[in-house]
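Up next, chain A:
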Amino acid sequence: MENMGPKATIMDDVAMRRAVTRIAHEILEHNEGAQGLGLVGIVSRGVPIARILSNEIADIEGTRPPVGQLDISFYRDDIGRSIAPVLHATNIPFDVNRRDIVLVDDVLYTGRTVRSALDALMDIGRPRTVQLAVMVDRGHRELPIRADYVGKNVPSSHAEDIRVHIKGTDGDNSVTIWDKTHNKKEA
Partner candidate 1 sequence: MLSVRHLIDTTSLTADDITQILDTARSFAEINARKGIKKVPALRGRTIVNLFLEPSTRTRSSFELAEKRLSADTLNMGGSTSSVVKGESLADTIQTIDAMNVDMFVVRARLAGTPQKITENTDAIVINAGDGKHQHPTQAMLDLYTIREHFGHLDGLKVAIVGDLAHSRVCGSLAPALKTMGAEVTLVGPPTFLVDDPTYYACPQTSDFDSVIADMDVVYMLRVQLERMEGAAIPSKREYNRLYGLDLRRERMMKENAIICHPGPMNRGMEINTEVADCARSRILDQVTAGVATRMAEMYLLLGGENDGISD
Partner candidate 2 sequence: MAYLIRGANVVDPQVGLNEICDVLVEGDKIAQVGKDLDATDATVIDGAGKYLVPGLVDMHVHFRDPGFEYKETITTGSRAAVHGGFTDVATMPNTSPVTDSGSEIRYQIEQAQMANLCHVRPMGALTAEQKGESLAEIGDMVAEGASAFSDDGHGVQSAGMMRTCMEYVSQFDRVVCAHCEVESLTTNGVINEGRASTRLGMFGWPALGEELEIMRDIELARITGCDFHVCHISTARGLEYVRRAKAEGLPVTCEVTPHHLFLCEDDITDAYNTNLKMNPPLRTSADAAAMREGLLDGSIDCVVTDHAPHAAHEKDCEWEIAYFGCVGLETSLPLMLANMVLPGKMSWERMVEVMAINPRRILRLDPVRLEAGSSADLTLIDPQMVVHVTPEYLQCKSKNSSFLGLTLKGCACDVFVDGRHVLVDGKVVEA
């Protein structure tokens, strides 16, 4: 049963724009420019965030890092519980070998998705470095994984859901917190 609405809005459109701008600057600073950079969004909400980041970097630096999408369905450690009803094929239209890859996702939670994404990425090629950018880090890690770039740290409980909405994909830009009403998978 769907509940009535979010408990709170953690980030609005303005806050998210600011966060993207900041992350773009941090990525450029850390990698000393956009040369040799590649953004890989994790299906599904990591992909539009990766695109926004790529636009932001292009605005700042004048060089647009290429964007790819990574479907981790076949790399999940929980097959047998559920399988993705819709598969978005992995599509990385550039060579990941010797590139600095920034994995992009909306929420970092247990770390299992990132673990799967790392495996999937390594099967495709051998990047020079792999970094991680997320819009929200909600804690509760189950694996030794941390994000290099975080939009906002949001302390949360297991009983809560964090939902990231991206303009053009699902309404307006926002990050909201909800009471869990059904078993939603780690984002």
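In the analysis below, a contact is a pair of C-beta atoms (placed from the backbone, for glycine too) under 8 Å apart; a residue touches a chain by one contact, two chains touch by 3 or more; residues count from 1.
Regarding selection, all candidates are chains of the complex that A comes from, given by their letters.
These figures come from a predicted structure and were not determined experimentally.
Undergrad: Identify which of the numbered candidates 1 or 2 touches chain A in this complex.
TA: 1
Undergrad: Once bound in the complex, which stretches of chain A touch candidate 1?
TA: Where chain A meets candidate 1, its residues are 71, 73-76, 78-81, 83, 85-87, 89-91, 119-120, 122-125, 183.
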